[in-house]
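Note that one protein chain of the assembly has been removed; the remaining protein chains are unaltered in position.
Right after this comes chain A.
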């Protein structure tokens, strides 16, 4: 087998197309800012420079391996170049590390420490640039940008949006929306994937932690939390819990310590979504209109569709997202109690998602003209809150969520992974509610990381064609094929983020391949462990359909679409 030699170690070439991946395979975590396996090779940070046996120096990310090459990753020259590159980056970087959002999680900070930069010999004479706080989802702080371009490529290549790009030249270069418009005035959907890849705090999640603490500490306010499915399999990573392990019980316990009054599981609302959406699908199939039906759970996707493919907006389900259904339901549930106790209920949803922060502000998600969800805090933010209090998360005893919204099916839980919504809907539509049929449905081809998954099921006398897509660039390509008539479907599940909500913009960043897989496996494991697997077998939900939500379904659970 062909191999190259890396720091005296023989490393076989097994289809890798750049030397950097071979170096990483050899167990050396060569530092980089601009290399991501899912993005195009950019070659700007030059941190991955290596030296060969002929003294040639080159960036390993963009060099093809040739059999017999001899590479050194840590020569004296390389060490000094790497140090100087970091020093140069730091010299134009806002160095308020101690008060920075990313403090302790910043790649620049980490690499400066790793390569041993102890002083910066250059004066920082960069002018302060104002922050862009216009988006409800993310904050841009150009003062912290190191111009690695990861956000630009993610927005363009993965999400197909291109809301931000480089402007100006040389040391004046900045990443910004076209014409330096505010992010809120662009076609940004708020998915937050730019913040996920940002090595510093140049793009970060817009935080609502302060407002939530204010509410918690106000005795006149009943603070209700709803926890989205994907949060439970990611939060533990920050507290020495094994990757992908379901930490829902610990999170509930932590929220109680923090002072939340009621804690519910958004998976309950996911069951609700399945009920409403499958009803809608059945109706549309019957009438053969507005097909394919697109899912509406993902606010990033809804906004993308409105911005880029307005011709398809009618095809999007009128259902609100699980978060959007849950909050009005909770508020309706506490309506009388609030009056009696002279309290005000506010809903804080704990989400893996930054776009959810924008979703709650959409008038079509309001009930009686009022915003239902008061605050969205992301997994990252809730981690910060737990750390603020000093809760030893990993030592917490698991606790259950509060009734009545603690009961959810496994079908609701898997909403957090791509294909989950579809699988849950298929469970609802299935006549055969056996364990065996559950297995059958899980093999149907909607699980997994493939960007477009297609399957066909028979419902009654009809073949229903289904597609599952994640990542908006891929979604755009699929929509083009639908438009061109190359493919046709009856039901299409879209998640803006690759792999679904488990990799949402609000999740802890820098997830490697094993973490990504761990999160996905974690959700399916939670499903298997649920007492209820079929969403339509949720007893609380079924009871409510007969009692307190009867007749209010449209008002509470569907978007009020004004033409």
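As a convention for this text, contacts are C-beta pairs under 8 Å (C-beta built on N, C-alpha and C of every residue); 3 or more make two chains touch, one makes a residue touch a chain; residues count from 1.
Convention: contacts and distances are computed from a predicted model.
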Omitted chain (choose from "succinate dehydrogenase", "ABC transporter ATP-binding protein", "NADH-quinone oxidoreductase subunit NuoF" or "Glycine cleavage system H protein") - UniProt protein name: "NADH-quinone oxidoreductase subunit NuoF"
Listed residues A:19, A:69, A:94 or A:147, member touching the removed chain: A:147
Candidates A:3, A:81 or A:213 - the one touching the absent chain: A:81
Sole contact to the chain not displayed, among A:54, A:76, A:121 or A:439: A:121
Which of A:89, A:215 or A:468 contacts the chain that the document leaves out: A:89
Contact partner of the left-out chain, one of A:28, A:44, A:133 or A:487: A:44
Footprint left on chain A by the chain that the document does not show: 41-46, 49, 57, 59, 61-62, 64, 77, 80-81, 84-85, 88-89, 91-92, 121-123, 146-147, 149, 165-166, 168-173
